[in-house]
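Here is the structure we will look at, set down as structure tokens.
Here the complex is missing one protein chain, while the rest keep their positions.
Residue numbering begins at 1 within each chain, and the chains themselves are lettered A, B and C in the order written.
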Amino acid sequence: MQLSRDDLLNAYKRMRLIREFEDALHEEFSAGNIPGFVHLYAGEEASGVGVCMHLDDRDAIASTHRGHGHCIAKGCDERAMMSEIYGRADGLCGGKGGSMHIADLSKGMMGANGIVGGGPPLICGAALSAKQRKTGGVAVAFVGDGASNQGTTFESYNLAKVWNLPAIFVVEDNGYAEATASAWSVSGSQAKRAAGFDIPAIEVDGHDFFAVWEAAREAIERAREGGGPTLIHCRLNRYYGHFEGDAVTYKAPGEVEKVKAEKDCLMLFRQRVTEAGLLDAEALDQADREAKARIDQCLSEAKAAPAPTEAALLTDVYTSAY
Amino acid sequence: MQLSRDDLLNAYKRMRLIREFEDALHEEFSAGNIPGFVHLYAGEEASGVGVCMHLDDRDAIASTHRGHGHCIAKGCDERAMMSEIYGRADGLCGGKGGSMHIADLSKGMMGANGIVGGGPPLICGAALSAKQRKTGGVAVAFVGDGASNQGTTFESYNLAKVWNLPAIFVVEDNGYAEATASAWSVSGSQAKRAAGFDIPAIEVDGHDFFAVWEAAREAIERAREGGGPTLIHCRLNRYYGHFEGDAVTYKAPGEVEKVKAEKDCLMLFRQRVTEAGLLDAEALDQADREAKARIDQCLSEAKAAPAPTEAALLTDVYTSAY
Amino acid sequence: MPKKSYRQAINEALRQEMERDERVIIMGEDIAGGMGAPGEDDAWGGPLGITKGLMTQFGRERVLDTPITESGFIGAAVGAAATGLRPVAELMFVDFMGVCFDQIFNQAAKFKYMFGGKAVTPLTIRTMYGAGFRAASQHSQCLYPLFTHIPGLKVALPSNAYEAKGLLIQAIRDDDPVMFFEHKAMYDDEWEVPDEPYAIPFGEAAVTREGDDVTIVAFGRMVNMANEAADNLAKQGVSCTVVDPRTTSPLDRDTILETAEETGRVVVVDEAHPRCNMATDVAALVGQEIFGALKAPVRMVTAPHCPVPFSPALEDLYIPNAAKIEAAVHEVMSGVHARAAE
Partner (left out) sequence: MPKKSYRQAINEALRQEMERDERVIIMGEDIAGGMGAPGEDDAWGGPLGITKGLMTQFGRERVLDTPITESGFIGAAVGAAATGLRPVAELMFVDFMGVCFDQIFNQAAKFKYMFGGKAVTPLTIRTMYGAGFRAASQHSQCLYPLFTHIPGLKVALPSNAYEAKGLLIQAIRDDDPVMFFEHKAMYDDEWEVPDEPYAIPFGEAAVTREGDDVTIVAFGRMVNMANEAADNLAKQGVSCTVVDPRTTSPLDRDTILETAEETGRVVVVDEAHPRCNMATDVAALVGQEIFGALKAPVRMVTAPHCPVPFSPALEDLYIPNAAKIEAAVHEVMSGVHARAAE
């Protein structure tokens, strides 16, 4: 299968939009303008976008605490997301969720999740629902390396396998869970663990959009055809701290800088498509400018948006009479 | 390493005592003399005894809902166990625990457990304690095939590995979790799952005491020497229903009878030791008679023992002032 | 009207809702039984046979057996509910909630609020609770107070077969996550239950006895104990109103407060552990809202603060019963507690 010029440009735009979104939030947090816990996805864009390019609204994803990138990749409105992170009334969740709970079920985005390992069981359900309702849909859980040790994740592997669900588990292994290295916390390996459940595993360089895209294509095709679950082990890096405010002293000096210089997913993508003559530099520069402008706009509108009022406090607890 | 004549006779006696204990309970339950949920270990004796022969009081085991065999194998007093199952005041737990919660921490028996998957985390703690206190002790969790799918079990594998604990996981795979076959519910295999965590696995025929004993020896030696966890996958059969009262319609007709005729652990043991001239039939027959007499005695004493009185209801909730 | 057991009523509710709406699926450990096994299919219908026969009628696609993996499959039910199905998951014993509570209280219960109202999670979790089965500490708890504490959840506690059917149908049709508690000691008891489907609305108490002297508010199986106590007391000349709230969340505050106001004396009966339970919940409510109408302190009849003992001798002492309720009613009638001067 081949990516069209439009697909490529779209992929780049999404990745760039995520990067701008996260870079902006980093600035904003440092300036004290954003409250709460904020976990940034910068550096990992090729994973979310490479996977979600294959999905449409009938497909579901479950995200993690590091959810902004997955949201944008799955088509959530970045303007409403920004307001959500600022706790505004016009936020994607009315300001009630915040960074850790952004969701848009109409887009198949089942939510960022404050609970590590919360997502995998949920996507088993979404996959079951798609199978039962014969929508042809699949469901994807993004799983951190830390989350890959959580019992809920293993249970979901087994359930997806014995129920033969159209489920994909994307382990985004950025080398760390908070300040703990996956080299220590993850015994065995992601691929061996998948093998423990007779689930096929694909290992990819998560900085390489094309590698991720290709792995996801294979996994999602298999799932849509009734072939059951796949685990994709994506090695990548986060550029900022675990959460904003983290001094990141556990990493080696220069560790992140080296990745940025050598493996940045946007840089690799640009090299690849320009060298192959698939997109020209000008189109990419243009996308960069547009992304920046868009995020600036989102930011200023979100900042100007009003906070929710007291009336909102007790709504949305129940759907039917209470 | 070699088993002495005494060891062999002891092993046989323990297995036979368990069998008599369980057979008697089966009768008693059918006669309506025992209340509650009772899960019998008959058929699986070679596993509990083959493992626990290597253990002493500084070593801990965590059992399951099917705990009587593990208790006896670990040295719990069968007389007090019987009273416990009858809910008597002189029961091993004063009648407060019953079949599903028999324990004797002074013997390193950390309890039968009503929660499937409850034991593996506990033995990580016991193993940690042994390691920390440098007792040379190890800790063993018995895990059903059904329990092997529980998230707590996987978490324990990983924890035991990354903490390098003297922990052994004995998966007693009797082919069924309640009415569900492990052929369906356990994707992959126990050995592959262990490999997922870089934990060595040993597969044994759980009807064969000598195979279990040898596997346990290897695993426990490794653990005592600081070599970390091992998984032992024991294939065996339970002779009675999941719990007493289960009609066992999910098994094939004649399935259990065939096992009894061909692979009964007591029968295999007897064949092996008599053929090899290690023990004579008379000694074994004598052991059989003693076991039967002992259980008869336990039964009649337990039945005659008084129930706990109201004064016991509110004791043992807390250790210190409340 | 035909008599049916609590077990039959639940089975019938599931069957009728599955017939009505194909989005309704059920799942749980051995909810049918026999998966992968050489013998009989539909071998169990759950450990106590509640769901027996449903697999034969609806097939394995809608009656899903699961591995022992409560976080996994309860979470899957949550995810399925958020994406177009109406799952009824069985958490065999509520005592097992400790391995899967997150998916219930942090996920299902909070989706709607966290997502700004844009989620609908029509999930029902059926679960067994209660003492009396000689099932010991880890298979006999009530624990509905823990779920009642959580905003976003609804909690139903049917006290008889009629309610079991009607509340379960309501739970399945309800667009919010519902915890449905079945008392294991009632499965064989029979009541009159209509054949046709009917839904009992949540948050509407039943008044099972009417009287002038004391209002007894009781939950789940305890409603039957309260009725028994009320009948005994009537013979002794003490006339009681018995209120069965049917759901603890939502709670029918109005009926509780109105009946309490009429009698001025209240006893609350709850099989759960005594701290932060439904007895304290109702007693505090009554004390706060109709203090002026109270003629005596609100008394609570509950299990004691200890795990459920195995020994039948102890378990029988543990569980609240009609005699204890009667004693409490006599106490609130005796007026031993003087009132402070204004």
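Here is the rule we use: a contact is a pair of C-beta atoms (placed from the backbone, for glycine too) under 8 Å apart; a residue touches a chain by one contact, two chains touch by 3 or more.
Just so it is clear, the model here is predicted, and its values are computed rather than measured.
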> Which one touches the absent chain: B:Glu44, B:Asp104, B:Glu244 or B:Asp264?
Replying inline: B:Asp104
> With respect to the chain omitted from the figure, which of B:Leu3, B:Val51, B:Ala73 or B:Ile123 is a touching residue?
Replying inline: B:Ile123
>> Using the document's definition of touch, tell me which of C:Gly39, C:Pro197 or C:Gly264 contacts the absent chain.
In response: C:Gly264
> Which of A:Gly67, A:Gly98 or A:Gly188 sits in contact with the chain that's absent?
Replying inline: A:Gly98
> In terms of residues, what is the contact footprint of the unshown chain on subunit A?
Replying inline: 35-37, 87-89, 91, 93, 95-101, 113-117, 146-147, 149-152, 176-186, 243, 248-253, 255, 307-310, 312-314, 317
> So which bits of subunit C touch the chain we can't see?
Replying inline: 71, 95-106, 109-110, 113-114, 136-138, 145-146, 148-152, 248-249, 251, 264, 272-273, 275-281, 283-289, 291-300, 305-307, 309-310, 335, 337-340, 342
> For subunit B, which residues touch the unseen chain?
Replying inline: 60, 62, 91-97, 101, 103-106, 110-111, 113-115, 118, 120-126, 128-130, 132-133, 139, 151-152, 155-156, 158-159, 162-163, 315-322
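Keep in mind that, in the parts below, only the chains that are shown with their structure count from here on.
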> What topology does the chain contact graph adopt: line, ring, star, complete, or other?
Replying inline: complete
> So what's the Cα centroid distance for subunit A and subunit B, whole Å?
Replying inline: 45
> What parts of subunit C, by residue number, touch at least two of the other chains?
Replying inline: 67, 69, 71-72
> Residues of subunit A that touch two or more other chains: which are they?
Replying inline: 151-152, 155, 158, 162
